[in-house]
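Only a single protein chain was left out; the remaining protein chains are all shown in position.
Chains here go by letter, A, B and C, matching the order in which they are written, and residues are numbered from 1 within each.
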């Protein structure tokens, strides 16, 4: 597979460049019979779209999705769902300055090294704009997962901004409902921390600079038994999905790096019986043991670097390797984190939907 | 794919349980014409094998590999390489105690939840013993990569123990040749740190407990252009490969989580011209930009939790969900890190070999 | 993979129902640097489109393709090519009669059996309309293959109608250029046979009935060495691709079933030296030996059944299993063969492009 698909049974393939006519994708493997609420898909896109607040780029994309197939009278038919998202506010001329030189810490140089040709406008295929298609896929995955267990609690995925640069939430990772997360523009569920984060982002924006931080994502009500041994461990597939987002620098599961400082006797999660079910007393494992979900919350932390496009002048080289300088133009985010929240959720949802289907083949 | 394969063009599929008759695998996609040095494969297995030193489990596996196909007169023929590794020192009776109860933070419960049946002996398929097959695959990948550029420097991969619990090397990640790494039993290239690590591991071992830490792996001389946009970014595939190893809790690329504290103006890697080539002045990117290698060192840090098998008594439940206790028996490692070094290298080598082949299709 | 993709390195994924808003697809794996002539893609679609002549359905689709990504200044960039084909002349109301009953020898019953839900309008996903997306993929494959060997003769693929019911060309399979094939509406390169075929099709059409026959496809200038041993033999992949077209009942390679009547001494193709190259004196093998191309013409014959939609009354059952009758309405083809020619070419082109790329990984 040439790299534009994710998932084996619930599979999203995307296409599209930042400043071409449209983005889009095909979602294969959606089972038949899932009722699809299209306005809810649009609502998830609205969480990702630029221009939501002062904290994000001023690019004015409506990101309106059109579903072209796979639905009949409001339900999925089991056939692939094709969709498109037109690029409405493309301003390719804003990118003339980076046609012949390489923006530092962007993909300009590496795409040229690989392909010998590159659509330089707004990062082309490497633009974070491509993640709009992932959010569509994730929104469809969410609706599938919600309808999977009519009797029981549905798997739920929620992410939030835990830290902007060194401003971090005081409390450990937990599941926060979307309305709590979205109560402020920075998408941090702790209001006091959120306002400090917001101030920092605006300060950095005024300086023409950028900041990073971390996003926590929690999946609850994932039943025990999802994930495969060896190479397709549930967290290995989650890791691949999350690392495929732009700007990721680090990932932790459960206790993460701090767990590597503990002794085994303290780190192990004792099994206990609770209301007739087998649970663990602690959750250093982050909901996954031996690559397979154990029914506890799946807890991941994703570190994002500061956005590479800054408005101050930087040293770089031309395509011909001559020294030069450049400074960012166009419309960019001072901090990717608030908009990364729906992207992170989408990736986790896609992986869970895939393993929900794969799990059906575990037993005779 | 059902989860026992890794790679698309250079693909390893493994089989085998800890205490069955044999482990093994099939390596597909090895190009024709690669000269294979079998003793060097064995030498890599010897780095992984149990019983190397006081720091590792006393299980006495020779881990002797037999290549069954795909070679003719010392060279690869382009057809799949099948191989087996007999389980010589299997003592299934040592595991009778965990047939009916779940070892905390092992895969016992989750395998039962998934499959309803489980080979409990030594962890079965979930045992770290399965990684022997990965080391064979990685050793074959290494020989392929070494012969890929007869004129230029070959891609090289080397890993080492950077930290055991809180005892860490004082210097930043760098490439150390294997002989430096292997100069001591703990596989830390700094002798003074190594001896403190060793003391800690032995102390913990005496207490029947375990410790974790981190391994750094560096790939040098990877040419620019390897990796694919979007989902199969080079670091996304590396992340999946590394997270598929047992006991991983965290992963960082380049600047990692500490990079998420920096501003964009400080984090960006300026391009510079050096000896006619395009290079970067710093390497916060860790050798990968937009998912594609840029020719700089690829630098990853993998955090491993303390081994779950401890010799002290722990609370747990039986398969029927009754409260009970158990303590580890069998032969186990107080610290997985020294033996994780060749496993980490193998995973990185497999991913690089795969992208070396995928890269050939980038241009007309 | 859920079944809407073909190819491993040159991979087409399609979506779309006969009477939904649009069809389309994503072509992944097209190498960078291929110059794309969009009017030539449209010309291939025009060969497949309905309403070309009296011999085909009266549905008036323009089948206008829009490429949405993967091109920059007329050349491919190595990123996926997304495309859409709007359904302009959809008349869903024409299909009300088959909502609650199963058309004989169509996919109505089996889709219901599989999914429990079905878009009955015009066959939905099972409609031959879906093949428009394949023709786009095949047209892109053709342009890639043409530019693959700037120095030498490019691989060429051409198909034609060899037989309609019992009216067959008198001469054995051969390569005919498209302009010869397209000289008449039935796409048979022998004018005399073509006019008899045309008369037969019109006669059958007047009777409200349908006929089948066979299409021959020949690929010339495929270099030796394409195809993989064992399961992905070149002809195994061609077989899958061709059998995935609607209405296929038989397939032959080279000597086909008549070759199974010969003795080995007569059937074997002796190797001979010709102009410095290794060739075979005969071509019973049909250009493929051991699953790998040998440089001779690849010759395949595909048998198509008569179209299932007929205008006379037939016995059938309702969704509830009650006996009933129905007769075809809507706009249908009396004979699929003339329009099958570009579909068959497309499938062969897609497979050849895939193996052209796979072949690059055969040697160190």
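In the analysis below, contacts are C-beta pairs under 8 Å (C-beta built on N, C-alpha and C of every residue); 3 or more make two chains touch, one makes a residue touch a chain.
Here the structure is a predicted model, which is why all the values come from computation and not from measurement.
Asks: Among C:35, C:113 or C:199, which one touches the chain that has been omitted from the display?
Replies: C:113
Asks: Which of these touches the unseen chain: C:89, C:209 or C:297?
Replies: C:209
Asks: In the complete complex, the non-displayed chain touches which residues of chain B?
Replies: 1-5, 8-9, 11, 13-17, 20-26, 28-29, 32-33, 66, 68-70, 72, 75-82, 84, 114-119, 124-125
Asks: Name every residue on chain A in touch with the hidden partner chain.
Replies: 8-9, 29, 31-34, 78-79, 144, 147-148, 229, 357, 360-364
Asks: Under the stated touch rule, tell me which residues of chain C contact the chain that is not displayed.
Replies: So the residues of chain C touching the missing chain come out as 1-6, 8, 14, 102, 104-107, 109-111, 113-116, 125-126, 130, 163, 165-166, 204, 209-214, 224-233, 235-244, 246, 248-257, 259-265, 267-273, 276-278, 280-281, 284-286, 288-295, 303-310, 312, 314-317, 321-323, 358-359, 361-363.
Here, only the chains that are shown with their structure count from here on.
Asks: Could you grab the centroid distance between chain A and chain B? Build each centroid from C-alpha atoms only and quote it in angstrom.
Replies: Roughly 26 Å, centre to centre.
Asks: Counting only residues that touch at least 2 other chains, which ones in chain B make the list?
Replies: In chain B, the residues touching two or more other chains are 8, 229, 361-363.
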